[in-house]
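I'd like to ask some things about the structure below.
Removed from the display is one protein chain of the complex; every other protein chain stays in position.
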């Protein structure tokens, strides 16, 4: 075990060895194994945005086996998906890549103003599918967040007692938060901190902008001269908000964008002390060879092989 | 066991020896052990106000280990926090300071008029983390208070049967209560009495002002000439409202303020028969040496070593 | 066992011997034991009206032990209170006076138009505290009454299977009922009948006025010449509404008033076939000696020792 | 509450107020109420020895109501019996005498060498029948005793949490113990101590003889010169074995014998610090008037009214 992994695991001493074992698996799999960095391939967009919107840009991605294979071939740390997609390939690829079962999801089929999630899988499902972790999304800022916090609490308690790690997707959302606000530095940090307080081992959030939304935090940020001009500085602030870096935080990009932008973001994550990336649409909406190329670049940045 | 501790424990004769044992631990730990006074360090502000607003004034406080160490070094009676913060240090600091697990919390990310809490940890969590007590916040005056009362009732019954003590944060809040009203003497006394009736062993509330908000109580207070000009008299009245002093009531200051004000408040608490203080932001938002100095002063006031 | 007690218990033959035993205890304790009359001391006003409004008129009453002692010294039939107050003295006074644990309560801190109650204790609490009965308040006439009926039903079923008696406080309230209406004869009778139909063994309500509120009942009352001019006649009507007198109905006075009025009411209850009184504020808001004197008078009226 | 009752209840401070309440009821009922002494009427001999052997000597005793009435008319502290006998009269006599439901029993219909018991009622039965306590018999010295200890443990935990007291019949029996040995001082003391360690509140055993059966104890008794010549001294030793007198021990006579012998035994129990008697066959196998006369004599001895 590398010193860095030993250090990271030392932050989770309250957890049982089962949880530590699964964190270890996540941290030691793939081409980033042992570095303390990780890349997760998440595929739940079909449920959220519809299959056409998600997979038509790269039709092989309609196939659940495609994503397992992509995560394996790219040397990623883990593959995270919903019940159906994991059931469709967990036997074929058993043991070949760490799996994370997302336990809630939401779709966009009804005109709610705020995202409302449903529990769509269980901790027992995660065990029978051989997963290393459960995943759960919270939307701090929505009216319904409290139900999510309570459901997450219950599922996390059950998962931990069964030795599973807990990965929380934490996104600021809600009536009072406009599109820009969803990536505002104060809100993203706040959401990440809430996820950590709810007992998350790994937190996934958005790469934040320099915006500040809350009056109370704006005052403090300015008084304390918290640097936030560069993406690197903002990553630093988010990581600090996650128990001063004692919880693993990884960042998503969101909608598909160009390679240069992505690589720039990855450098900021790396240099700001972030732990890695979660890359969904920017992986599977690209043609496979192209995706593998991009992921190879990202991995080499995290490995420090390219600046 | 000091006579004072024996007297305090005699108020809880209906409880099983497990609860008495954990109350004893709270009352006998730290520099105030055995005096019948206590100081608790509560750190849940990151969840309520955001990590930046809470910890940026003193960045080491982003680190969960910082608070355990602060409580230990200052010789406080207990450290109270949320699931994530306790999980992040309970193994490292096992046994070194009594822990209280807050079982509910709320954030300010959605524009609700009244604070709405979510259950964010369980009694089983409190047992596995080695806590002496559960904590729970009620907001008498809000529309949702009834759900809080019912959730508290259920959690308290479970906690007591497992030998854990029950600490209730009781704050008047709600649509009909303006900012001043939250600290009004009649409302604070009322909230404290409700917490006691719900079975709380220890109640934490605000140091009240002389304001009276409810018409019904204003009449009685004036008819009965209840003294309320000084902070000491108001503390006396609150303590009386907690079963004539047969339940432990401790007071918070709230937002960060200057040392002289805090020490004056502590004297009023002591002289009015209050049992102690719960000091969050005024501890961890100060630089560590300064915080230790302030806490030392407070402890010496409670110990009667300085007037 | 006196003939009267034998007759009263005969009305409850469907209940198991545990319930009969606890009814027997209520009917045979104190100075009214064996007469078929009873006086209960209820102390939940601190929760409903605030501690100052409730106890400041007679400050020793802030102390939970005060009420146990008052009920014992006055020779009352039972003491009814909330979880906290009973926990605070149930060990010290174990067995000395029958206890009734109120399982729901409400406060006046939020400007609801109608009283909304919360469950604040459980049947298991009643057993561990050694109570003879549970208590529960319903507010027929409010929008929420159905939830109360359903919660009462569930708790009563559990209580009866554990051998506990069920005491229901039944008060007409709600948006459509003005202050006078709350004591109107037709509404009070109606509320009492509903409580009886929900399975109450003992029903507590207000001494009614001659008012009639419901159009439908007004017509019938007048057609049938139901006498309602005197308090005695109104008590008769309420008792008749409680299964023709086959359920125990006791009456409250409400806010503190003068002795002569109270004694007049007690005579009306006695002469109208009522079973007794529940006297809270008129007991504990008086100075202790005065309260004992008043209660002695009331007891002697019920015992027929004074007219 | 008399000082003696207050002292006795102080030995059970670990118990909840429900248990204390039921102990209070036992200690305050009947003609010995408040003295710290008690007499229990136990009727389970029909199950153990057959109805003819038990009731033919006094045929009215075939009737379950007979025993309730006898216990009431004699002013005894409690009536203890099996499910069927209690079900047959608990409604008619509800509340008139404290009831103890024996939860196990055994018959002599199969030629076992050692008494083997079956659980014949439940804690829930005790609640629905309005009992103050459960009863349970252990036979230390039999091969099966371990099953009894475990069953008692489980039932006692459930009973205590529901506020019921626990009465244990503790009789030395077994292959290795001959008829004399069953009453040997060392074995009786040993059995009583075991019952107390298993959590019994009240222990019923035999009045012991001066015999010593165990080699190990014989040596100690002689070395330590433990006095055992008189019945009074032997009672003292048994009471000492029950937590130095901090558990209530009462004594049975066993088979029917003459009045003088019984009264002599009662004097020894009283003078040796025993808490009372449990008198079955010597009550109900006598003609009723005679039995009442004998019980009156016994009560007067315990009350100190006759020497």
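Should a chain be cited, it is by its letter among A, B, C and D, assigned in written order, with residues numbered from 1 in that chain.
Keep this in mind: a contact is a pair of C-beta atoms (placed from the backbone, for glycine too) under 8 Å apart; a residue touches a chain by one contact, two chains touch by 3 or more.
This one's a predicted model, so the numbers in the text were calculated from it and none came from an experiment.
Student: With touch as defined up top, name the shown chains that contact the chain not shown.
Tutor: Contacts of the omitted chain with visible chains: A, B, D.
Student: Touching the left-out chain: which of D:58, D:105, D:241 or D:282?
Tutor: D:241
Student: Where the complex has a chain not shown, which of D:65, D:118 or D:143 is the residue touching it?
Tutor: Looking across D:65, D:118 or D:143, the contact with the absent chain belongs to D:143.
Student: Looking at the full complex, which residue from D:106, D:193 or D:270 touches the chain that isn't shown here?
Tutor: Touching the chain that is not displayed is residue D:193.
Student: Provide the residue numbers of chain A that touch the chain removed from this figure.
Tutor: 13-14, 16-17, 161
Student: Spell out the interface residues on chain B facing the chain that's missing from view.
Tutor: Residues in contact with the chain left out: 1, 9, 13, 16-25, 28, 90-91, 94-96, 124, 127-131, 161-163.
Student: Across the whole complex, list the residues on chain D that are touched by the chain not included here.
Tutor: Chain D touches the missing chain through residues 11, 13-15, 140-143, 145-147, 149-150, 153-154, 157, 172, 174-177, 186-187, 189-194, 196-200, 214, 216-217, 220-221, 223-224, 226, 237, 240-241, 243-244, 246-247.
Please note the rule applied: only the chains that are shown with their structure count from here on.
Student: Would you pick out the chains that touch chain B and also touch chain C?
Tutor: D
Student: Pick out the pair in B-C, C-D or B-D whose interface repeats that of A-B, meaning over half of the contact pairs match by residue number.
Tutor: B-C
Student: From the mean C-alpha coordinate of chain A to that of chain C, what's the distance rounded to whole Å?
Tutor: It comes to 58 Å between the two C-alpha centres.
Student: At least two partner chains per residue is the criterion; list those residues in chain B.
Tutor: Residues 13-14 of chain B each touch two or more of the other chains.
Student: If we use the touch criterion from the header, which chain pairs count as touching?
Tutor: Pairs flagged as touching, ordered by label: A-B, B-C, B-D, C-D.
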